[in-house]
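Heads up, one of the protein chains got dropped from this complex, but the rest are sitting where they should.
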């Protein structure tokens, strides 16, 4: 029987690029050590932040390999997102991951022939889950990007009924009411990872204990402090810290699209070189980076 | 200078109807006393729950009159929603309310020639606010019904700059991230009323202290207990009570459209006769009412 | 039995306003004569072009009265749009129209508690039709404004089955594929009026013979020439004339919202004073009017 045990804050890793847009694998060990040094126990490879929807299967396999290797070294649970590609590639990636030491899978829905019903979405995820029957498989709900808008509480119930290794969901939506419904629909060994950095504190009040958010790359301690404040029932502190993180997010989002701004922020704050975004996205201007840095300084998030 | 001081839980009142669909004004004193007996300090008249978008101007005036009268008797702040009608009627209602003792106004946006920008929406609300310059005026954001989807943080900033008696917003959306941004954009004497009964606890963590929700008609004590639990920093209790209220909401929503199900629930729980919904909506079947009652019994919300 | 016999080009009339935004009834006889002189046989009163969703019931009644009077004088079929207001007002207007000599009714759907299914929309239109059982009643499909997106072929079939005096549809959408399906679903004594000025020629090829379009106020001869060209099987001529009309529409639409630009265009081309749009819409600047006039001159539509 497949079990799943990752939880808490799971940063979705960036894919570092060189200036010529080739993948900079060499920096991944530094990146993995950075997480381990900050108490991070698991990462998501190949999500939106990782831009894997832009890479070939060969590159995605190598990215997974390097993270598995470094995950072993630094004690990180490696979840790999295998969707966002032609179905045949998704299945090949799922099979590959099931053999090379990946710990769990996440999958987007079909992006072109989009599922129109709960049962069509369950069928898609079942295809992926069957290709990696030894791994926990989670569904990546992100309607703002995928434009797949299926009722998640119903989906989770049906997927649990039909897919033995279905173990949860990354819920990337600001609708905490639906989020709470999903939480109630999940079984004990399943997990909901919230994908909304600006809602960590309020979601925690509803019982959400896990989250995948880009800014946990950049401000892992701040995010953990929010969860700790809720655990200590210090609501006022949680509110203040959440506002700080939310304002840090806003400092980025006014400047452009999610991945380019966050890759820029990661470099500004941590110094680890992430490089430009993959095609077709465009890098941020130096002026925009400076504006972000100025705001983070005002927030006392950098010096 | 116009000041505004309502806050906390504000039930949006139903408009009780007789079986022939005429308005049952006679029951309003009982209804107002019901609120006063339960510590309610303010009500919204003419919102979605009140179905005023279905009534003539004459009926809406009389509804306002009766509530003003009972509001005086029972110490209730009376906010009246004047929008959701032809602009000339909206302005007439706003003028009328400014003269008959209404305490504050709320307005929907134009429903047909929908505003396409922040400035068009500000212009609309300014028209309404100018018609009642002595009253606090708030904007009713409910994109699921109005299909007006304007960025609220920007709107609030511009409205505050341009409308002296603009005093806040009813924010009916599950997006607590945007809600927090609105909260940060508001000045001290302005108020945000959340319009999401299932998100009372998590929103309170973000600093939301006021809310207009249909179920505060039916379960005012339960809603207040959620806010009290947050105030006492008892997060676990807040979570449990919020889940109870959310499950009560779900017991209704599976049966049909919002107003008919909630009018039914109000009768089931309080015994105060609300009658059928106004045209064009349809009343619930007796079977559906029975299913709601059964679920509320299981939740120990009725005996 | 109710019969309906209007067809062909039916201009939707503007509501002329004075500069103080009061309704300029005095100009309506001139306006009606303008139509009669150009061979127009029927007009729509109170549609989008007429901005009746902004007026009180009293004003809407008087507008209907004045048009009925002038319709008699000039031999015009008077169709009145009664929707886009609170349901009780819609029913009152329908009843009124049924008694004062209006020839047919058109109705928008409910704008707030929007119908979610074919049967809910049929129920709404049935309410209106029952209030004026002696008049032909048509449905106004304009999803871009009403945000009511119900499958029209199914609706037409169900409405025909359930409403004896249901006599057709104003189909305001550019989807000519759905338009053709509606056409096939209609019975002999029902009519489809296309609401897309830029698609008169291609729709005529599919069998659409009737149309309600704002520009038939301004360029009635050009629109009629398009239909005549199709009738004479002169496709090349139809194409050239349609392109001329479409470019005239574009000359307006780049300058702002539909009613303000078209009211301006009507004055520029015909000299009949239409005045500003009703609140909440704003009049065009003089510069914009000049740009429109320049383009119409280039198109040789004015001198």
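First chain written, first letter: the chains are A, B and C, and each begins at residue 1.
Going forward, a contact is a pair of C-beta atoms (placed from the backbone, for glycine too) under 8 Å apart; a residue touches a chain by one contact, two chains touch by 3 or more.
Note that the coordinates shown come from a computational prediction; the quantities given were computed from them, not determined experimentally.
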item: Displayed chains contacted by the hidden chain, counting the whole assembly; value: A, C
item: Selected from C:127, C:242 or C:281 as touching the chain missing from the view; value: C:242
item: From C:79, C:121 or C:176, residue that would touch the chain that is not displayed; value: C:176
item: In subunit C, positions touching the absent partner; value: 174-178, 180-181, 184, 196, 198-199, 201-203, 205-207, 230, 233-235, 238-239, 242-243, 246, 250
item: Positions on subunit A contacted by the hidden chain, ascending; value: 48, 51-57, 59, 84-89, 91-92, 108, 110-116, 120, 123-124, 127, 145-147, 257, 259, 278-282
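Heads up, the rule we're going with is that only the chains that are shown with their structure count from here on.
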item: Same-residue or different-residue interface between subunit B and subunit C, half as cut-off; value: same
item: Cα-centroid distance, subunit A relative to subunit C, in whole angstrom; value: 51
item: Mean-CA-position distance for subunit C and subunit B (Å); value: 36
item: Touching two or more other chains - residues of subunit C; value: none
